[in-house]
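Only one protein chain is missing; all other protein chains are in place.
Note that the chains take the letters A, B and C in the order they are written out, and that residue 1 is the start of every chain.
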C-alpha cells in the first residue's frame, strides 16, 4: 500500500486555517507514541475549532442549538511518522469537496515542517430530530465556499493548490 | 462517495472469529450514538482480543514481551448506520492481506444481522527497540495463514469467500 | 495520605456481583500501565453492566428511554498497585449508601486475588428534561435494597459485611 506523499507545512496556501496540537501523555500508548484512535479524536477537536474559527459557525451551535448532525460516513488516516509525548504538531484543515449533503475534509498534521499524518473525514449533514440526511445549511455552504476560495491561492509560485485537491488524496 | 455494500452476519464463513460489543454510555456522544473515534478504539480492542483468541498470540506478549510493534500505517472506516447506547454489535475480523512487513485486516460490525460499520487496519510490524519495520515474525505469519485458510470456506453455497477479499474492500 | 487496606477477592460476600476486565493496549499509557482517567472510564462501563445484570435495570433504558440522569456528584479512586496490558482484573460493585436522591457505589478491582484499585462513585439522580435532582425511582430503590441485602451475607465466618460498609471507605 503506497503511503501518501508528504507535504511540507510551508507549502500550504496562506489562507489555510491552522492550529497547534501538543502531544500529551494521555494521548500516547505503551509504545510511547500517539494511540491511533486518539489521532481521530484529536483531529475531531481540530475540526470542531475550525468550524468556529475558520467558518464562523461554532460547532456546538450547529450540533446543539440547530440540531444539525455532522456525523461521518467515512474516515481514514495515513501515518508516515509517529509522534511522541511533548511533540507539537502544526495541523491544517482543507475543505476538499462540498457536496449537496456531504462534505469532505482533510486534516494534515506536520512535525518539524513535514507532514506526518493525513486524515480524511466525510461528513454527511443530518437532522438530529429524525436522523435523515439533509442538504448542507445555506450559511454553512457559503462559509465553506469562501474558505475553499481562500485556500485556493498558493503560498508561493512553487506550490499549487492542485496538490491539495481531491485527486491527490486517498480515496 | 459510494458506501460499502453491507454484508449480513450469517453470510460470514463459519471459520471467521467473532465477538460481541455492548455499546456503552461512555462510548456515545451528544448525538446519542457511538463517537466516531471511539469506534476505532473499540475495534482496536477487538483486534487485540483476536490476536490472542484467534491466532493464539496474545497481543501484550507480542508488543510487551517481544517488543514487536503492531502500529498502523493506515486506518479507515465506513459507517452505514449509527449505533446507540444499549446496542449489542456482532463483530468479526478478516485477515485480508498478509505482506512481508504488513498486514491488512478488516473489522466488520453488525447490528441485527446487518453490517453497520466496516473498518480497515493496515499494520506494519516494527521493532520497538529501534522503531524500524521488520518482517512479520514467523509464528505470526503461520498463524495468520492458518486463520485465513479457516476463513476461506463459505458458510453456505450462497456466499463466497471472495466477497471478503481485497477487491471488495475500500482501498 | 493513608492508602486503603486491600481486600482479597475471596473475602467478598458471595452475593456481590462481579465481572472481569481485560487490560488492553489502548487503556495503557507510556508508562505501560492503565492510564488513571481510563480506570474511571472502565469502571463506568462496569457500573453500566451492573445496572442491567445485577439490578435488572438496563442503564440505557434508565438514561435513554426514561430520561433519568445518573451523573456523578463525586468520584474518587485509590491506587495500590498498577495494572499492565494483558492483566485480567476481577471487579466487584458494592452499593454502600442508598439516599433519597443519591447513591454511593464502590468499585473494587482485584489482581491475583488482591485489591489493586478502589473507587467510589456518588450518583445523584436527575431528570434529563430539566436537569433537576429527583428521588431515586421506586424500582431502582427496590432493586438496590435487594442487591444490598444479597451483599450483606459474608462469604465466610472470617469476613464480615461491615468491612464493605461506609465507615471503611474513603470519604
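Convention: contacts are C-beta pairs under 8 Å (C-beta built on N, C-alpha and C of every residue); 3 or more make two chains touch, one makes a residue touch a chain.
As the structure is a prediction and not an experimental result, all values here were calculated from the model.
Asks: Please work out which displayed chains the absent chain touches and list them by label.
Replies: Per the contact definition above, the missing chain touches A, B, C.
Asks: Taking the full complex into account, find the residue in B:37, B:64 or B:82 that is in contact with the omitted chain.
Replies: B:37
Asks: Given the contact definition stated above, which residue among C:8, C:36 or C:114 touches the chain not shown here?
Replies: Among C:8, C:36 or C:114, only C:36 touches the chain that is not shown.
Asks: Can you say which of A:45, A:99, A:137 or A:152 touches the chain missing from this structure?
Replies: Here the residue in touch with the unshown chain is A:45.
Asks: Just to verify: which one of B:21, B:62, B:85 or B:117 makes contact with the chain not shown?
Replies: Checking the options B:21, B:62, B:85 or B:117, the one contacting the hidden chain is B:85.
Asks: On chain A, where is the contact patch with the chain that was removed from view?
Replies: That gives, for chain A, the contact residues 22, 24-26, 32, 41, 44-45, 48-49, 58-61, 63-64, 84-86.
Asks: Spell out the interface residues on chain C facing the chain that's missing from view.
Replies: These residues of chain C touch the chain that is not shown: 1, 3, 30-31, 33, 35-38, 40-41, 44, 63-64, 69, 71-79, 82, 102, 104, 122, 128, 131, 170-171.
Asks: What is the set of chain B residues that contact the non-displayed chain in the whole complex?
Replies: 25-26, 28-30, 32, 35, 37, 85
Definition applied: only the chains that are shown with their structure count from here on.
Asks: When the Cα trace of chain A is superposed on that of chain C, what is the rotation angle, expressed as a multiple of 5 degrees?
Replies: 180
Asks: Taking all residue numbers used at the chain A/chain B interface, answer same if over half belong to both copies and different if under half do.
Replies: Mostly the same residues form this interface, as more than half of the numbers used are common to both chains.
Asks: With centres defined as the mean C-alpha position, give me the chain B-chain C separation in Å.
Replies: That pair's centroid distance is 31 Å.
Asks: How many angstrom lie between the centres of chain A and chain C, each centre taken as the mean Cα position?
Replies: 39
Asks: For chain B, jot down the residues that touch at least 2 other chains.
Replies: Only 41, 44, 63-64 qualify.
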